[in-house]
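Starting off with a structure, shown below.
The complex is shown incomplete by one protein chain, all other protein chains being positioned as in the whole.
The chains carry the letters A and B, assigned in the order they are written, with residues numbered from 1 in each.
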Amino acid sequence: MLKENRNWAADPVLSVEHLTMRFGGLVAVDDLSFDVGRGDITALIGPNGAGKTTVFNCVTGFYKPTEGRIALRRKHGVSPQAIGDLTKSGKQYSEDADKAVFLLERMADFKITEVAGVARTFQNIRLFGGMTVLENLLVAQHNKLMRASGYSIAGLLGLPGYRRAAKAAQDLAVEWLRRVDLIDRADDPAADLPYGDQRRLEIARALCTDPVLLCLDEPAAGLNPRESAELNGLLKSIRNDHGVSVLLIEHDMGVVMEISDHIVVLDYGKKISDGTAAEVRSDPKVIAAYLGVDDEEVEEVERDLEVSAARPSAEGGTR
Amino acid sequence: MTDTTSSASANRPEGAERLSEDRRDAMRGEPPFVEAPSEDTRLVRSLKEAAITAALVAVLTVFFFAFSTDIAVGGLSLTGNVSLWLKWIAVAFVARFLLSYFVFGGERPSIGGWKKVAAATAKLRLGKIVGVVLLLVAFTLPFLLSTFLPSQNRYLLDLAILILTYVMLGWGLNIVVGLAGLLDLGYVAFYAVGAYSFALLATNFDLGFWVCLPMAGLFAAMWGIVLGFPVLRLRGDYLAIVTLAFGEIIRVVLLNWYDFTGGPNGILGIPKPTLFGLEFSRGEGSFSDFFGLEYSSIQRFVFLYYIILALALLTNFVTMRMRKLPVGRAWEALREDEIACRSLGINTVNVKLTAFATGAMFGGFAGSFFATRQGFISPESFTFIESAIILAIVVLGGLGSQLGVVIASVVMIGGIELLRNLTGLQAIFGAGFDPTQYRMLIFGLAMVVIMVWKPRGLVSTRSPSAVYKEKKTIGADLVAQGEGH
Partner (left out) sequence: MEYFLQQLINGVTLGSIYGLIAIGYTMVYGIIGMINFAHGEIFMIGSFIALTVFLALAAIGITFLPLVILLMLIVAMLCTAAWGWTIERIAYRPLRGSFRLAPLITAIGMSIFLQNFVQVTQGARVKPLPPQIQGGITLMDSPSGIVVQISWIQIIIIAMTIVLMTAFSLIISKTSLGRQQRACEQDRKMASLLGVNVDRTISLTFVMGAALAAVAGMMFLLYYGVIDFYIGFIAGVKAFTAAVLGGIGSLPGAMLGGLAIGLIETFWSGYFSVEYKDVAAFSILAIVLIFMPSGLLGRPEVEKV
């Protein structure tokens, strides 16, 4: 089930190094370093206010970090030397065929998605509510379609090249709608969808940008257990079938423990634990951070965590 | 309203959203302050309300109806006209009494009845039929007019040209406000840029309308980008006020740069458009001469009419086409949620700039048409009130709706213009009554009334730009309004 090798050390897709983010006097993230393994599902957990969403916003360019480096490698085997050179050169990214490296902290938010291939969802779902489900997925393919439409000139004239691209985009959108089981709602406005469907639509929309790394901010929040289990399945298939690395923030320990290959735990902006689900679960510091308890009570909490980890998978199994 | 909205209520949201919706519903309105229903009978209550209204009208209008100031020898003099004041108080009393007694009835005052009418008129298929009919009428209008109303042919044709100019401007602004959701209060600046660039090119370099038209459009688009670049980082009302400021700056510059623009005197002698070199005038080489027709001044009006119709339809065609292109979809996505756009790799600055530039370009086209139609332009024609009228047309028509713009233009511009003809009202208000004097007064009032009646505009549903199986219109309550939430 879970991969036992430490993939994130061997083949990281994303390396966050010494990330610090200050808001005025408040230090939201303090000298944080961690790696996200290629093809892993990595969970970023921690109590409320630990700085998880801030890390996300730094990775996806919505905030500019005060200090630190966030490097994304497209392919395996980019030497630290190459990243160091790029950092010194002052450029935002290098796109040499096999050694594509992107320094996300230097890039604008939309460039991170467009060029580096990082897509994200939001804690409070941000869909285009007045547009249909299908349109939402077409907007996500904007850059591809924009090029195909010759920056609107070819599109205005209705040239065949653009029509083919538009058809392909629609096919991709429909394919994703099938995958997330929303095909029947394709022509409904996104705001009309129930909450769980909206979550899945947002994930599908992010995937339509064809990302290398998918960042999900609390994808299971507000879902009922059945929907949670479906989400687990979806996330695993994104990892296994599409080779997209996933970085997620989640409070639902059931989801986290079941699907994560790698867990990073934050508290007060600092990393307190980093490892596989099993390692993190048995880390007394994690338990203390979550519950603020003494070490004697750790065992009890550990049992609780195991229970919560086991429950959703059992439910998933019965279906 | 439509099938979609009914299905929406069937698919109630679940989970956390349900909770938050319930909470929102519970908090809607001002619950603790619904006034206790009074014990009075309907008659007494209506009388009381009418008396309050009359008293209010008395206070409001005492210094406007009962007294008026006039310039007299050695300063100002004050003349009284108490009977006019009392007349209006009486009118207010009676009107409010009738409203209270019959319309608002026994229940709480509401405008529920209107809403029902509104819902009944918002039919899906109706839009298409109305559109086709309007298009047919537009194509054949000059012939219809010369057949059925020959006496007023010229006047009505002129009015139709005016309305179409506003339709075109409305469609141009609709791209910026309706689709991209950017509130632009200075749209008239681009209209002015188009008009002035055509006029200056034509008078200084002796170029014709057809050569200058695309150049004027490009100039306006360029200005759109130049002005847009710094301001598009702003949000909502800040964007509105800065665009308003830019509109005023351009007008003031036009007004004061005598050497270049002629200042308040404007530019005279702007050439008329020609049909492949044929002029619409008497004599050799003119249109009537070439085709062996008898010369008539109406020919030029018909020609102008078809030019503006073609320009307007071009605007519409390009807009409709762009809506289905990635750039148009990005405009609408931007209106819905800018942050989500950025998270999908969309360069929102570029998207805003294209919207601004495209809208400005059509404004520029309309501007050069205006210049060639008038033959004379001055800064007078490009005041803020023009921007306000165009914006009003877009909002009254229903943001993003192409048909709505047409209806709103016809109603607002045509309806107000028709007031000129209502000389019959003199019988009621006395011989001195001049309806044209009340044109803008009624225009302003109509804006208020229509907005209160239909805050979302006349045509408020959105039709999706891409369809998988079945096209469903989207209710206005789901569509976001863009910048300035």
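Annotations for the structure displayed:
The criterion applied here is as follows: a residue touches a chain if its C-beta (ideal position, glycine included) is under 8 Å from a C-beta of that chain, and two chains touch if they have at least 3 such contacts.
Predicted, not measured: the structure shown is a model, and the values here were computed from it.
Across B:V327, B:A357, B:A392 or B:I413, the residue that sits in touch with the chain not pictured is B:A392.
Only one of A:W8, A:F34, A:F102 or A:F122 touches the chain withheld from this view, namely A:F122. Annotation: of A:N7, A:N57 or A:N232, A:N57 touches the absent chain (contact as defined above).
Touching the missing chain, out of B:L56, B:V103, B:V211 or B:L418, is residue B:L56.
The omitted chain makes contact with subunit B at the following residues, 27-28, 30-33, 56, 59-60, 62-65, 67-71, 75-78, 111, 177, 183, 230-231, 233-235, 237-238, 240-242, 244-246, 248-249, 252-253, 255-256, 339, 384-385, 388, 391-392, 395-396, 399, 437-438, 440-441, 443-448, 451-452, 455-456, 476, 481, 484-485.
Heads up, the rule we're going with is that only the chains that are shown with their structure count from here on.
With each centre defined as the average position of its C-alpha atoms, the distance from subunit A to subunit B rounds to 45 Å. For subunit A in complex with subunit B, the residues that touch the partner chain are 60, 62, 109-114, 119-122, 126-132, 134-135, 138-143, 145-146, 149, 151-152, 155-156, 170, 174, 177, 183, 186-189, 191-196, 198, 205-206, 209, 221-224, 227. Considering their complex, residues 4, 7-8, 11-18, 318, 321-322, 325-327, 329-330, 332-333, 335-337, 339-348, 354, 462, 464-472, 474-475, 478-480 of subunit B touch subunit A.
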